[in-house]
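In this view, the complex is presented without one of its protein chains, the others remaining in place.
And now, chain A:
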Amino acid sequence: MRRVVSLFLPHWSTDRLRRKRTTSPPDRRDGVDANGTSFPLVTAIADHGRRIVAAVDAGASTLGISPGMTITKARSLAPDLEVVEADINADLQGLRQLSFWAGRRYAPIVAADPPDGLWLDITGCAHLFGSERALLKDLHRRVADFGLAVQIAVADTAGCAHAVARHVPAGRPVTIEPGDHRKAIALLPVSALRLDADVVTGLRKLGFDRVEQLIGTPRGPLAKRFGRNLHRRLDQALGTVPEPIEPIFPETLPRARRGFMEPIITADAFVQVIGDLTGDVVAQLGRAGKGARRLDCFFHRVDGHAQAIRVGTAAPSRDSRHLAKLLGARIETIDPGLGIESMTLVVPLVEPMGAEGGEFDAMLRSGRHEPDLAGLVDALSNRFGQRRLYRITPTSSVMPERSVAAYSPLDRRSGVAWDDDLPRPCRMLDPPEPIDVTAMMPDHPPAMFVWRRKRFRVTQADGPERLHGEWWRDRGQEADLPFAVRDYYQVETLTGGRYWVFRVGDGENQSTGPMRWFIHGAFA
């Protein structure tokens, strides 16, 4: 299932200008006054001998200034208006830079959507972030951190995502669930279909306000009057005609391409070509003294659609067999349609790697009987996502749930472990679950407890081990939080089961906790 993200930057030109200024701070005369509040900002272009507004920022927009208005009129609305000449080339160049950045970080197929947007085809990429939602949140946060106003939508079709990003105001990414794009687009105004302004006005005159009215109307007469573009846009949004996204990437990246006289379809053929392509890029990498950390293989279909698979390696690699194998493991995600007419392999992320080929190659050559962990980790993390693969290392926290941290499986081994003398459960309940306890006051272990509607009679117990909240955490608030002071007991039940239970609070002072009991795990 294809998933396309449309990223809309409503104030791209002006945000870009502001951003440029803040990255070169000294000149603060224009735009920003001494208090740091900014004047409304617009860009201007020449139009038939007049100057008109090309782009507005949020401030100007709230004052009623809109693109297309003459500068004279805009100034009458906002006397302190700042006007800068529009630089369309720089805007476009900036958008390309932004798409390179997004391409490195989120998905192989990314393209600028001028004048003020980006396309990202995130099909098959979401799992690397945990979920589609997590990917979008990350994208939203980072773009906003650049100082750009941003609206994001994701849908099955580019047209739908584009329309929703621009017409559904929301402070967070909008997700149109798979299959819902028809429903979503139907409710939007006709202007959402990326039509020329005069077509939109024409449709309005005829009484067409929303897309659903268009869907239900015979096509012939409308096409005659407004041209074929109207229904092409509609069909693109509905997903009945394809709308390819042509990925762009910086010219400087190592890459290899193969075009085919006859389109290819079979997995075997893909594997063959992938082998050739990796051979080519590995040679380029070798000359540059670099190793690949990420590879994007693009499959260009005869109908113009581009699909891609992206794989990453945990350590820089120039092992063409290894890289080809990683790519080969994912070709099942490619839908060849009527055939693939060309394939491109791009290496968007490289890292320096000695001419000898690095540790990994050296290990292979020396023939030591070491497991090929790098190979395994790459294979697993490309399938399950890098965050789902980790080793555990101790942290300095005394609270059990915070005493473990995950780190990358191929990082240097830490060599440290936890204290040997503290009993810890091997199955941990996170968060701890409340239990009903019969215990003698004030600080005896439970004699009986009820957990998940089952009664457990305690025969023996060990404890308490008192853990104090880490008062320096949560801005010094943790000491006041629930679960801050705990008395832990190991208890053994009548059948021999061993559990870790704790009482919140020290049992004497009410302020340390409400004396409630929880179960936190089970021992062997």
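The rule we apply is simple: a contact is a pair of C-beta atoms (placed from the backbone, for glycine too) under 8 Å apart; a residue touches a chain by one contact, two chains touch by 3 or more; residues count from 1.
Just so it is clear, contacts and distances are computed from a predicted model.
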Options "NADH:ubiquinone oxidoreductase 30kDa subunit domain-containing protein", "Carbohydrate ABC transporter permease", "Binding-protein-dependent transport systems inner membrane component" or "Damage-inducible mutagenesis protein": UniProt name of the undisplayed chain: "Damage-inducible mutagenesis protein"
Candidates A:235, A:351, A:443 or A:492 - the one touching the absent chain: A:492
Missing-partner contacts on chain A, residue numbers: 369-373, 375-377, 379-380, 383-384, 388-394, 400, 403-404, 406, 409, 413-415, 417-418, 420, 422-430, 445, 459-462, 490, 492-499, 521-524
